[in-house]
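Structure incoming, see below.
Note that one protein chain of the assembly has been removed; the remaining protein chains are unaltered in position.
Chain IDs A, B and C follow the sequence of writing; residue 1 opens each chain.
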Amino acid sequence: MSTARYDFASDNTAGACPEALEALIAHNDGFTSGYGTDVVTAKAADAVRALLDADADVRFLASGTAANAVACATLVRPFEAMLAHEHAHICTDETGAPGFFGHGLGLIGLKGASGQIDPAELACALEATDVSYRQSAAALSVTNITEYGTRYSVEAVRRLTGLAKGKGYPVHFDGARLANAVAGGFDVKALKNLGIDILVIGGTKAGAPLSEAVVLFDKSLSRRFDARLKQVGQLPSKGRVISSPWIGLLETGAWTARAAHANAMAQKLAALMPYPIVHPVDANAVFVEMDEDWLKRLHAKGWFVYRFIDGSVRFMCSWATTEAAVEALGEALRA
Amino acid sequence: MSTARYDFASDNTAGACPEALEALIAHNDGFTSGYGTDVVTAKAADAVRALLDADADVRFLASGTAANAVACATLVRPFEAMLAHEHAHICTDETGAPGFFGHGLGLIGLKGASGQIDPAELACALEATDVSYRQSAAALSVTNITEYGTRYSVEAVRRLTGLAKGKGYPVHFDGARLANAVAGGFDVKALKNLGIDILVIGGTKAGAPLSEAVVLFDKSLSRRFDARLKQVGQLPSKGRVISSPWIGLLETGAWTARAAHANAMAQKLAALMPYPIVHPVDANAVFVEMDEDWLKRLHAKGWFVYRFIDGSVRFMCSWATTEAAVEALGEALRA
Amino acid sequence: MSTARYDFASDNTAGACPEALEALIAHNDGFTSGYGTDVVTAKAADAVRALLDADADVRFLASGTAANAVACATLVRPFEAMLAHEHAHICTDETGAPGFFGHGLGLIGLKGASGQIDPAELACALEATDVSYRQSAAALSVTNITEYGTRYSVEAVRRLTGLAKGKGYPVHFDGARLANAVAGGFDVKALKNLGIDILVIGGTKAGAPLSEAVVLFDKSLSRRFDARLKQVGQLPSKGRVISSPWIGLLETGAWTARAAHANAMAQKLAALMPYPIVHPVDANAVFVEMDEDWLKRLHAKGWFVYRFIDGSVRFMCSWATTEAAVEALGEALRA
Partner (left out) sequence: MSTARYDFASDNTAGACPEALEALIAHNDGFTSGYGTDVVTAKAADAVRALLDADADVRFLASGTAANAVACATLVRPFEAMLAHEHAHICTDETGAPGFFGHGLGLIGLKGASGQIDPAELACALEATDVSYRQSAAALSVTNITEYGTRYSVEAVRRLTGLAKGKGYPVHFDGARLANAVAGGFDVKALKNLGIDILVIGGTKAGAPLSEAVVLFDKSLSRRFDARLKQVGQLPSKGRVISSPWIGLLETGAWTARAAHANAMAQKLAALMPYPIVHPVDANAVFVEMDEDWLKRLHAKGWFVYRFIDGSVRFMCSWATTEAAVEALGEALRA
């Protein structure tokens, strides 16, 4: 739509993938009940449960920021705090949404290489004494794929959630890029056994027009959840618009297959990359060390990518990334 | 999708109209920048400005509840209150969203026939003395088409907004069904001169998959508005998904034409209606007096409609309502 | 301190009573730990438990508005609502504090004569169907002495709380004037058996300089309650300042005795009152029918009293009201 190239700026610069769009169109006709009570939404929820091989309550939201923030607000009270990696999306890229939805709830940032929480850091934070003048930890948030494009193993997640559960704290799992994790080998059916209370599964980055699935493994949290969603502007009247794409994504296998393509494109890009790669390329992102002059030069050639919070430059691939684009970028980078 | 008939349950039980859906598909290809900074969104905003013949800032949100609540939170502080009709959507059907987005801001319900604020009631509320133990009025919210399907004239709106402006109070205009008002003769280009600070224009009820336009006539309110939207989960990464339908709706004239059809269907239904009609049929709704037995009988025939807050039963028409459906409903009602 | 007479304007226009002030002074010396962990506060909490003959957690707050609002926020989530008399203090005189502390939580006003909730109204509200677009009832708030100076019997309270408990809903009890109720015959030791989860006992109106006791009968609510109080600005560093007056009030019996005096003064005033009395004089308030001219005339004589939300004019007595003042007021009223 412009000569500027946003192909690698993020995995949300592409539109919807065909399977998602076709499902949206296929379920557009006729009349249904509103606010997520419709049969299309029920079918999409079934598809999510089948993906997870789990009995759980499922809702669809139009925004990943809202999905994460609602989860935080469900698990943590205002005078408590969510534990998360210091560079987790909820800590750095959501304009304080957890605090807004959670009425000032706190975030405690934990350190760890390449976006993965160091278990020792978590253990230490969990040992902190409760005092009235600080927001004490009350829940844990884990993100997989991490912000740095790395993938936790099931065992690594279990180690973290196990520590939280040992203290009786609930767990939020931010799976905005869960499809990329699954495509890379993370067993999606293991999630139900990891002590996760609320799981957010990314649809938008996986090819939906605009949708995230919120999975309530702990069904006691579901009471009046629709009222909660309505109040925060996340219970769309035409619920099928955000649920139907999931039917297309999941029934065709596109949710994983498209993510596998994105991961493969990142591998291809990594292979061509003339700059030092600073985080393991486990999924659809390549982070490199690149000085400001070089970045400006790349921008000048029309390729938009962002310098990240750790100082590295991020290249993202998506379901829509083409081999030709990777090669063209590779040339631009090497020139 | 089911033998149950939701045709008249609401004007959001239909899917998206062809013009909206085609525009969504037409703008789906390629890569764009995210979070509403893309060229598709810019074009859609231009189309809204052209509709209004006004220079104003325009944003697109996925939720009407959020759009109204963000407007309230922008205009009213927590220790103040929004004046609105006692049966306005923000007062009765949004699960307290204004209070959530506005951190406890108050709502002062005003009386008036058929959903229209009685100017004398408004004048009286505006005269109330400021006291520290009450949330004083700080802004006015007007809805057109009203919750009871009636239409304010431009002059009637001006009378209300003029009273508010006389006190220096800003105005929110809930236009969830503005298309129906415009199709019924309300001059959309008059809006810019009515003292409105924030206007919400309904897309969803007009045929979009899921989108409302927020128009900031008072541009001083726009500062950091994108951050405000991001924080509340209303700045979608794939912004074009909710902006592109507007291009289709407005460039083809469907926004008004489809609403005119809905209005005509309501007229047709009113003509066939065997029950007493209790509010003027100015737009796409017919409200009737109908006892509980009759309502249950109608439900038993598969036709879902709702008893409203004033005790009457509401039948809504939409862009998708067919003449055949109106006739079938008419038969069911008369049987 | 001025020729204007505020004696009857409220029961908070007097200062602190001697017993409260002496206790404050008596416990002022030396150094103690802070934030309510001190021995003075522990002793005051013991005195409250002894008053109630109950094992419960007790905290002291500087503000009755905050005490009620914290209770609401503890019992009700933002997308839910507190049931209360439509003229309860939390509904009419706290500037929306429950919504602020409770992030937009709703208030559902119930009708009932002279400030007492009609059990049939409550039963009806409790039967309302949960819907996603409304804030459903989640807790009950009862006030005794009511806003209209009337006193519920223990049985009448039990009837209300029993209805709420039948639905599994918790109960808040606003006892800003509990001392006046107890002085009038309400058995304070019965409170522990009435299904109350959070009780607020008024100290300020009873003669403390500035203090309310919050009693958590449901101790599961106490977890991190000090952090909750600290966050809302209600965990004073010098905790003994607001706890020590309770030692004086309770150990001397002044809490009840001073309230009995206030009640007696109201009886005396009622006997002298030339205007029709519109609510039973069960405690320290006299509400009368009085037109605006007469009220202005009284104001012109220097006697400040307020027209209340039901249109009547309120005269309040307190621990400090003198017989001479009642007589002087009586003369002014009859003149």
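Methods note: a contact is a pair of C-beta atoms (placed from the backbone, for glycine too) under 8 Å apart; a residue touches a chain by one contact, two chains touch by 3 or more.
Since the model is a prediction, treat every value here as computed from it, not as a measurement.
J.: Among B:134, B:205, B:238 or B:261, exactly one should touch the missing chain; which is it?
T.: B:134
J.: Could you tell me which of C:151, C:230 or C:314 touches the chain that is not displayed?
T.: In the full complex, the listed residue that touches the missing chain is C:230.
J.: Using the touch rule from the top, list residues of chain B that touch the missing partner.
T.: With respect to the unshown chain, the touching residues of chain B are 35, 77-80, 103-104, 130-136, 224, 226-231, 235.
J.: Could you list which residues of chain C touch the chain missing from the display?
T.: Against the left-out chain, chain C lists 1-2, 4-7, 9-10, 12-16, 21, 24-25, 27-34, 38-40, 61-67, 69, 94-97, 100-101, 204, 209-210, 227, 230-238, 240-242, 304, 320.
J.: Counting contacts across the full complex, list the positions on chain A that touch the omitted chain.
T.: 78-79, 81, 92-106, 132-135
Here, only the chains that are shown with their structure count from here on.
J.: In terms of CA centroid distance, which chain is the most far removed from chain B?
T.: Farthest by centroid: C.
J.: Hey, how far is the Cα centre of chain B from the one of chain C, in Å?
T.: Computed from C-alpha means, the inter-chain centre distance equals 42 Å.
J.: Please tell me the distance, in whole Å, between the geometric centres of chain A and chain B computed from their C-alpha atoms.
T.: Comparing mean C-alpha positions, chain B is 32 Å from chain A.
J.: I need the residues of chain A touching at least two other chains; which ones are they?
T.: Expected reply: 227, 230-231, 235.
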